[in-house]
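Since the structure comes first, as structure tokens, the remarks are kept for the end.
Heads up, one of the protein chains got dropped from this complex, but the rest are sitting where they should.
Chain lettering (A, B and C) follows the sequence in which the chains are written, and residue indices restart at 1 in each chain.
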Amino acid sequence: MAIMTYAEAGKTALAEEMRRDPLVWAVGEDLGRGGVFGQYAGLIDEFGPDRISDAPISEAAIMGASVGAAMAGTRPVVEMRFADFALCAVDELVNQAAKARYMLGGQTKVPMVIREPMGMWRSSAAQHSQSLESWYTHIPGLVVAVPSTPADNKGLLKAAIRCDDPVVYFEHKNIWGLEGEVPDGDVVLPFGKARMEREGSDITIVSWSSQLHTASRAAETLAAEGVSAEVIDLRTLWPWDRDAVFASVEKTGRLLITHESVSVGGFGAEIAASVSEHLFKALKAPVRRRAAPRIPISYAPPLEDMVRVSEAQIIETVQEMMAV
Amino acid sequence: MAIMTYAEAGKTALAEEMRRDPLVWAVGEDLGRGGVFGQYAGLIDEFGPDRISDAPISEAAIMGASVGAAMAGTRPVVEMRFADFALCAVDELVNQAAKARYMLGGQTKVPMVIREPMGMWRSSAAQHSQSLESWYTHIPGLVVAVPSTPADNKGLLKAAIRCDDPVVYFEHKNIWGLEGEVPDGDVVLPFGKARMEREGSDITIVSWSSQLHTASRAAETLAAEGVSAEVIDLRTLWPWDRDAVFASVEKTGRLLITHESVSVGGFGAEIAASVSEHLFKALKAPVRRRAAPRIPISYAPPLEDMVRVSEAQIIETVQEMMAV
Amino acid sequence: MPGTMTRNIDVERYLEHHRMMHRIRAFEEAAARANQDKLVLGAIHLSIGQEAIASGVCRNLRPTDYLLSTHRGHGHTLAKGADPTAMMSELLGREGGICQGKGGSMHIADFGVGMLGANGVVAANINIAAGAAHAIKLKGDDGVACSIFGDGAINRGPFLEGLNWAGVFKLPALFVCESNGFASTTRTDAMTSGEGAAARARSLGIPADEIDGNDIVAVDETVRAAVDAIRGGGGPRFILCSTYRLHGHTASDPAAYRRKDEVDAAWKNDPIGRCAQMLRDAGVASDDLDAQRDAAVFEMDQAYETAKAAPWPDLSLAYTDVQDIGDPRGRAF
Partner (left out) sequence: MPGTMTRNIDVERYLEHHRMMHRIRAFEEAAARANQDKLVLGAIHLSIGQEAIASGVCRNLRPTDYLLSTHRGHGHTLAKGADPTAMMSELLGREGGICQGKGGSMHIADFGVGMLGANGVVAANINIAAGAAHAIKLKGDDGVACSIFGDGAINRGPFLEGLNWAGVFKLPALFVCESNGFASTTRTDAMTSGEGAAARARSLGIPADEIDGNDIVAVDETVRAAVDAIRGGGGPRFILCSTYRLHGHTASDPAAYRRKDEVDAAWKNDPIGRCAQMLRDAGVASDDLDAQRDAAVFEMDQAYETAKAAPWPDLSLAYTDVQDIGDPRGRAF
């Protein structure tokens, strides 16, 4: 066990996998100087510029070339810098990486990790703040990971690098500096296994990525008010841990899903629809969602905050649900 | 009233709007020769090559230039040829068109229509068959239209061209040739108003685009079996007609949503989650979804059919729901 | 660049090319027939008239070299060494299809011979090929990755991004542009600003040759020199091959948007006819050349018959090869 930040945990995972497998390499803008958030700092000294590769500002080529490099036997880790910029390379991800194996009749796999720093982070405005994880759950062929802790960022990134599927890997910019205990050595997490953040009996709160911590704080406060909330961190959205969520809701009879991304068409809807269908009888109250309104993200802090789902809003919603 | 095809109805709408407003123009590959599906046939003779404009194979420029042309006072109708190819221009649509008005503090609007022929159409395989309408419902700033009939294709396209928001306009390739009665003249449909395809009392079936017709046929068959299904055509997904759907489900107590796109993360989940939350008590059975499995679309007809939700599957699901 | 007047040529080599070009032509004609017979349901794009490029490029690649092609990729795939029966079965969406019937014409591939796929998205293969070349470099192999694309593809961003990428990383990449004058129904010159593909490639630091793509000798010799240079560590190269699309954009396109005299003239410049003439001038008997043609036609007719006789793929294939992780059924039902 070591205490490290979410960013360091990601770096550790990448370094360990690059030591283990010479075919693993990372490519993106400014990686040679450590990456825009320092999440690659120093790696070039150990692995050199071919394996910690700078790139031109060519997102389509970063993604597209990585598809070819993956088909030709290497394991690229693609740095998109901001999830927003990955929108410059959607054909390469969705039409090529996600479908190549299937379209070509299983003649190839496309083992690549697409790192997409996501989310709101101090006045970055509408083109540098988006959370689009829900999109990729809708695309056959893709795995979607949304780690919330340093330990998970290590264990899931290692799993993503070893996975033969293209994995869209969302790291949240707001928690780069979050510290936590991280297991040493070769700890690889399975996809589709949720993490029990906190046990409870009255209501289940499902979340992921940075928003998980807001949910966790809300549960803390609710406990003081006598409401026992169980908090589940999904860790990955595709696959997502239906068994864990269903088991919890069977126990609590109530489910609130909260995520930073827009509520309309967000993955919370998929979870709400699935639980509402399969646990129809077990539900004591309607499944609720707390997520972002359907507005772009503003620059001015108070306007930006209007998009955030706060601890207070979660508590308020839970209390409404308990009153049912 | 005139009988015309879905494609002709779209062409009529565009021609009428271009006659009404000299600032409306259409741009895309091969439009001068009528467009790849003939949906622009002959328009160049009336409007000339500047207003029925060919384009290089430059989806990013077709979309991006149209954003600029819209900000500079014209009203572009953008032809993406296949919804799949619009994935080459997602930054331009999602980061630019959808957000410009908001980011720039309301100094501009971006009145443009993005026509995206969607869906499965005789062995077109994974890169020419996708239905991605759900994606755009998740993006603030965008309107999403999914017409299913010739009349709606005229009325909604005219509304889209007059709308000051960017409208992602999905025409389904499989029904280009579908004939139907189309009102003459200036009939403009409102967004967010569903169409009652068929009234019923036992169950509500919500659908849109080409799949609506499968749902309608299923309702027909079910009627013969004594099940009265109400079929609602949403027409637009953002905004979507919650009032019409809620009113119907309050009456029937049962809701099935069926769409051609992938079920996971599809818009059916948004509808199911909303209805399950707000009509918790009114529901006699869990809300169900019948949509595509999470697999790419195959070329071989029998494999392609595995992605289609058939009339039989809808009937089977309805019967299961009636048995609850 | 050499023209096509009499020259002392390696007759054996060009007999191979002649044979390969006829095999491609015969495959395309069989595919066109299958399309008329309504046995090919998806769109197919024929390379009739462009065979010299496929044969000339692939003859100079090893099975271990990589090729990435376009929607018009039958000829490239065949020339790279794929089995025509498996290809035709793919076009018909049958069992035994080279991609199990899942991809069809626009996703035809044979990794066994280094053919990493046609592509349904114009220009998408350029970045993918650059990446395959990147993998070769990282692994220290001596292979080459080649992408062949059309003159319409040079107006998409990946053309700039992929060529710049190959130049920056000095990759073993060969870029070949089949300039057939059209992008579906549109003349490419009307939608292309500047001097075209070769000038663009040079501006991106890639040495570029411009040749008559219907002259098999020019293609063979130019590609051979380029591939040697690339294998020698010389970095990426670009070759612009002028040609003409003798048929429509798809097998169902009558191409009424072009004048008959233009097409007639183009037929006189048919690369196979020119190769045959050259071989006759070099002393090869017409009968031997006809025999190659007849064998090719016979082979491809057989391929069509075999494909026709094949059953549909097993339905369970719909759920295979999606991905390792997660349930493809999506538990929606």
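By definition in this document, contacts are C-beta pairs under 8 Å (C-beta built on N, C-alpha and C of every residue); 3 or more make two chains touch, one makes a residue touch a chain.
All values derive from a computational prediction rather than experimental measurement.
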Chains in view that touch the one left out, judged over the entire complex:
A, B, C
Among A:188, A:247, A:282 or A:295, which residue is in contact with the omitted chain in the full complex?
A:295
Identified contact with the non-displayed chain, of C:9, C:46, C:88 or C:191:
C:191
Write down which of B:11, B:81 or B:101 is the residue touching the left-out chain.
B:101
Contacting the left-out chain in the complete assembly, out of C:51, C:65, C:110 or C:161
C:161
For the chain not shown, which residue from B:38, B:64 or B:302 touches it across the whole complex?
B:64
Residues in subunit A touching the chain absent from view:
29-30, 32-33, 36, 54-60, 84-85, 88, 122-128, 262-264, 289-296, 298-303, 306-307, 313, 317
Contact footprint on subunit C, counting only the chain that is left out:
155-161, 163-164, 166-168, 190-195, 199-200, 202-206
Residues of subunit B touching the missing chain are 23, 25, 50-51, 53, 55-56, 58, 60-61, 63-74, 76, 91-92, 95-96, 100-109, 140-143, 163-165, 191-192, 238-239, 242, 274
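Definition applied: only the chains that are shown with their structure count from here on.
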Taking each chain's centre as the mean of its C-alpha atoms, which one ends up farthest from the centre of subunit A?
C
Rounded to the nearest Å, the gap separating the Cα centres of subunit A and subunit B is 30
What is the distance in Å between the mean C-alpha positions of subunit A and subunit C?
40
Intercentroid distance (Cα basis), subunit C paired with subunit B, Å:
36
Going by residue number, subunit A touches two or more other chains at 91, 95, 102-103, 140-141, 238, 274
Considering subunit C alone, which of its residues make contact with at least two other chains?
97, 99, 101-103, 107, 119-121, 157, 322, 326-328
